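Before I ask anything, let me first share the structure, which is written out below as C-alpha cells.
One chain of protein is taken out of this complex; the other chains stay put.
Coming up: chain A.
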Amino acid sequence: MASLRRNPGTALTPEWFADIRINAPAVERRAATLPARRSLKKEWQAAWLLNAIRCIDLTTLAGDDTEARVVRLCAKARHPIAPEIAEALGVEGLTTGAVCVYPTMVAAAKRALGNSGIPVASVATGFPAGLMPLDLRLAEIRYAVDQGADEIDIVITRAHVLMGEWAALYDEISAMREACGAARLKAILATGDLKSLTNVAKASHVAMQAGADWIKTSTGKEGVNATLPVSLVMVRAIRDYVAQTGQRVGFKPAGGLRTAKDALNWQVMMNEELGQDWLSPDLFRIGASSLLGDIERQLSHHVTGRYAAAHRQAIA
C-alpha cells in the first residue's frame, strides 16, 4: 500500500485556472464525435469491457442499505462475471476496482472483501449535499478511515464554487485530505450543481491543487450526473495539472454510466485525451451499480453468441 500513487497537491495557484475559457458547444461537439471516431469490435471490445470492470467502483449508496446487502455487493465485486464466461475469455482473478459504500457500511465491506485486495471506498463529508459543519464532515472522514476505508469520496461545498470562493474551497478540501491520512481522496464536484463547464474546470483545478487523488463528477444524486462533456472538461483539467506539476490525478465519472457502450465511450475518451495510463484503476474509476450487469450481458453474448437474460446473471 505504501507505493500507492498520491497527489501531494500544490499551494492554491489561481493563475492556472483564472483565465480558463470553456466553449460549451465545442466541448459537446468533441464529446459527441469522440465515441464515433473509435470503434471496438469482437475480442477488442471484450477486452475493453473487461478493463472497464477492473475500473468500476461497484456502488451502493441507498437509504435502505443493510450489511447483508453490502455483503452481496462485495461478492459481486470479487466475482464480477460468471466463472464460465471468465474462463471462456481466458481471464483470471478479475475484480472490480473497489466497492463504494456509506461510512457505516465500511466495516461490513472490509469483512466481506477479506484478503481479496479490493479497496473499500467510503463516501463522507455529509454525502450527498455536504451541508454539514466542517468539523463534523472531517470527523466523518476520520470515522470512515478508522473503519478501514481505503479511499474516501468527499463532496465539496458547491456554494464555494458558485460564489467563486476558491480559497475557501481549497482550504476545505485540504483539510479533508489531511483527515484522510493514508486513505486516498476522491473529490466529488457534483458537476450537475455547478451548472457551467467553466465552474467545473475551475473546481477541478482547485481540487487537484488541494491534493485530490481523483476528481469525480457526481454523487449520483444530482439532477444531471456524469456526462461526456463534463468529463471532457475534467480530464482536460487533469491534463493541464499534470503538465504543470508532473503529478498524475485520476478521474471518476459516476452516475449515468449504465450501458456497456457508455463504458467503452468513457474509456475511449480517457485514452484519446489523457493516454493509456488513464485506463488503469489507479487513474480511472467508474462509479456505477447497474453498469456491470450490462457489461456482463455483452460479454456473455461475445462468448455464447446468444443474448443473455438478466435473470441468468448473478445480481450485485
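Quick note on the criterion: a contact is a pair of C-beta atoms (placed from the backbone, for glycine too) under 8 Å apart; a residue touches a chain by one contact, two chains touch by 3 or more; residues count from 1.
FYI, contacts and distances are computed from a predicted model.
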Chain not displayed: protein name in its UniProt record ("Aldehyde dehydrogenase family protein", "STAS domain-containing protein", "FAD-dependent oxidoreductase" or "ABC transporter ATP-binding protein"): "Aldehyde dehydrogenase family protein"
Identified contact with the non-displayed chain, of A:Thr227, A:Ser300 or A:Gln313: A:Thr227
Sites on chain A contacted by the missing partner chain, in the whole complex: 21-30, 33, 36-44, 46-48, 50-51, 89-91, 195-197, 224, 227, 229-230, 236, 271-272, 276, 279
